[in-house]
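After this line comes subunit A, so read on.
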Amino acid sequence: MKKHLVLALVALVAAVVLVPAAPAAEKPPIKIGFIAPKTGNFAQFGLDMLNGFKLYLSEIDYMIAGRKVELIEEDEGATPANAVTKARKLIEHDKVQLMGGLLMAAAAYAVAPVVQEAGVPLVITVAASDDLTQRKASKYLARVSLTGGEHGHVAGDYAYRKLGWRKVAVIAMDYGWGHEVTGGFQRVFEELGGQVIQKIWTPVITTDFGPYVASLKPEADGILDVVTGAASIRLIGELRKAGVLDKKKVLAAGTATDETLLTALGDTALGVLTFLPWSQALDTPENKRFVERIKQVTKKDYVGFSGAINYGAAMWIAEAIRQVGGDVENKEKFFQTLRATEIKSSPRGPIKIDKYGHIIQNIYIRRVDKVGNLYQNTVIETYPSVSQFWKYNPEEYLKQPIYSRDNPPCRHC
Partner candidate 1 sequence: MTGHAGDGGATPAVQCEGVTRWFGGLEAVSQVSLSLAAGERRAIIGPNGAGKTTLFRLISGEMPVTAGRVRLFGRDITTTPCHRRTQLGLGRTFQITNLFPTLSVLDNLVLAALGLGRTKFSMLRPLWTYPEPRARALETLDTVGLADKRDAIVRTLSHGEQRQIEMALALLTCPRVLLLDEPTAGLSPAESALMTRAIQQLDRSITILLIEHDMDVVFDIVSRITVLHLGRFFAEGSPAEVRQDPRVQEIYFGAGEVTAC
Partner candidate 2 sequence: MDVAATRAPMRLVTGLAVALVILAGLAPVLPSYVVILMTEGLIYAIAAASLDLLLGFAGLASLGHSAFFAVGAYTTAILVTRHQASFGAALAASIVLAAVASAAIAILVLRATGIYFMMITLAVSLCAWGLAYRWVSLTGGDTGIVGIPRPRVPWVGLASGTLSFYYTVLALFVVCLALYLLLIWSPFGKTLVGIRDSESRMRVLGYNVFLHKAVALVVAGAFAGLAGSLYAYYNGFVGPSAVDLAHSMQFVLMVIVGGPGTLVGPLIGAFAITFLEKMVSVFTERWVMVLAAAYVVTALWAPRGMLGLLRAAR
């Protein structure tokens, strides 16, 4: 027994020692580290991230600018501490030239300084917290996913101008994403003349939304819903059962009706409006091609948002590497190029990066519809090339504190 344990440990250590000693080719491969959750609550999300990212790499045969690409996947696990340890491993042990992935905002915040210190470019492909590319922006960091604030801005504008709402009740998860979407929404919506009359913050783990739904103010014209993941099924189900969805429109942050949830949501979500930089139903040739290809990998009818944006991330990274002729060893040049790289068309539309490192992309307003036997997020409106600063001056914008529970304060509650 003891011998086996010792042997197993020795074998593990030996494997780690020996793997990098493999014979080096003339042009060593470009090493990309990728951190995504493979276990725990977000395992499926992480798997989808990897599916999307790897789909693009396999389409180009893992070759960019004549160099082989080696993708080293690490499990983000359930805690940010895990992600930091894995980031250190990728930097110090595998000596990756670029790091991608990261789902949890806390993990991204924790990993960013480590990567920055080592001078390795980090491309965040999911984590959405505003400040990663705002008040805590760092030189080697770029993000090709989304932020809460930018989505809130769009939603605020849409709610006031297109939906004609004047009074809104918000029900949002009590963490960064919820605070930032709500904050962005409230700022734009109230500057246009609307009023946020109620903000309900729900704990991340909420088993029963009944009490919250029952206490929504009836005078609200509509509801802003910033609840994601499996909890979204409960909230939307509860909104439906309580009759709220029959009387009012619900505008939800996009992942609330992510394609991966549509089966579970079923008819309850019909008519819910959401905003996100992508939809499986987005009617462009690039997207149709992508959806078809990824379905062959996943064997599922529904394609998750995280797969799509990670496919785009891989496209964008590969394009940057091509532009430096595969010379990723020249870190400064590589990173400057990375930030200047533009893609005219990807499954979600064009991609470019602002000078703070965040993506500028289209944001779509979608509606949950049923087409045949399947549900979809039908795109009904496009906000093209949205900046994380909306229409504000970035410098002015950054002087204000980050959106939080109490910023902007609820003046009309």
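Selection rule, in plain terms: all candidates are chains of the complex that A comes from, given by their letters.
The definition used in the following text is that a residue touches a chain if its C-beta (ideal position, glycine included) is under 8 Å from a C-beta of that chain, and two chains touch if they have at least 3 such contacts; residues count from 1.
In this text, all values refer to a predicted model and were calculated from it rather than measured experimentally.
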| item | value |
| --- | --- |
| Complex member touching subunit A, one of 1 or 2 | 2 |
| Subunit A residues within the candidate 2 interface of the complex | 1-3, 5, 9, 12-13, 15-17, 20, 38-39, 74-75, 77-82, 84-86, 88-89, 92-93, 105-106, 109-110, 112-114, 117, 129, 136, 175-176, 204, 404-405 |
